[in-house]
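Note that one protein chain of the assembly has been removed; the remaining protein chains are unaltered in position.
To keep things simple, chains are lettered A and B as they appear, and every chain counts its residues starting from 1.
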Amino acid sequence: MTIYQQILSIPTQGRGTYNITAKVDDSIHQSGIKTGLCHVFIHHTSASLIITENADPDVRRDLETILKRLAPDGDPSYRHTDEGIDDMSAHVRCMLTNTDVTIPVTRGQSALGTWQGLYLYEHRAGRFQRKLTITISGE
Amino acid sequence: MTIYQQILSIPTQGRGTYNITAKVDDSIHQSGIKTGLCHVFIHHTSASLIITENADPDVRRDLETILKRLAPDGDPSYRHTDEGIDDMSAHVRCMLTNTDVTIPVTRGQSALGTWQGLYLYEHRAGRFQRKLTITISGE
Partner (left out) sequence: MTIYQQILSIPTQGRGTYNITAKVDDSIHQSGIKTGLCHVFIHHTSASLIITENADPDVRRDLETILKRLAPDGDPSYRHTDEGIDDMSAHVRCMLTNTDVTIPVTRGQSALGTWQGLYLYEHRAGRFQRKLTITISGE
């Protein structure tokens, strides 16, 4: 078994989902690993990762509707408000989604289901560079 | 270290939890790995994985009650409605639970706590065959 690690930087332009499946598959190809696991980690507390349906964009719009309801922007109960109404809600949204995701590697690529895509979910309104570490292990 | 990968197909008959702990332990035994990690991945966006209490079935009934509240079936705000009232809610429920879970392997078996069980959570009303990839690494 070998291990391969790579850092990615993903630019975001406001709240929403960014498909990073192809970028992660590029890392897998570069690793040369055929059978194993691909771990994706985001180094932030106001952007996260989700695997969801990759076909109808309304799915991601509806996920956003529900997240907004569960973790309201500018909720009157928040004490942590220094960076604006999308600051604390972003931390809640990260807690309810994922900071890390692991995907099987089979025949040299990510073994996602037909309808699955991997998305970076930016929860803040502004523009950011989001750092990811990809770690691939296997043979 | 070695790596072992196996595909499982789990039939589901409607929304609810299906205990897959024994099936995953079978994979671990077949791998021959004594110390390491067992990664379980579900290749779908409307069924997911949870680790929860394995004793009182009311626990899983109450989890269902809360998920139904957080991700209502047929919510009037949903735009993605093609496959019925349990379609979009299933995607939300997957986002709030897990597409992948990793469990330590110790002495050749899954090192779950006494009260922990691993469940496939089917979120759709219909019958499905759900595909899982199990990847075990260690020595």
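In this section, a contact is a pair of C-beta atoms (placed from the backbone, for glycine too) under 8 Å apart; a residue touches a chain by one contact, two chains touch by 3 or more.
It should be emphasised that the depicted structure is a prediction, and the values quoted were computed from it without experimental measurement.
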Handout entry: Contact partner of the left-out chain, one of A:20, A:94 or A:118
Key = A:94
Exercise for the section: Touching the absent chain in the whole complex: find that residue among B:20, B:47, B:88 or B:101. Expected result: B:101
Problem - Contacts of chain A with the absent chain, listed as residue ranges - result: 1-3, 5, 39, 41, 43-45, 70-71, 75, 77-80, 82, 88, 91-92, 94-96, 99-100, 102, 131, 133, 135, 137
Problem - chain B residues touching the omitted chain (full complex) - result: 1, 35-37, 50-53, 56, 58-59, 61-63, 65-67, 70, 96-97, 101-104, 106, 111-116, 137-139
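Just so it is clear, only the chains that are shown with their structure count from here on.
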Handout entry: Rounded Å distance between chain A and chain B, as computed from the means of their C-alpha atoms
Key = 20
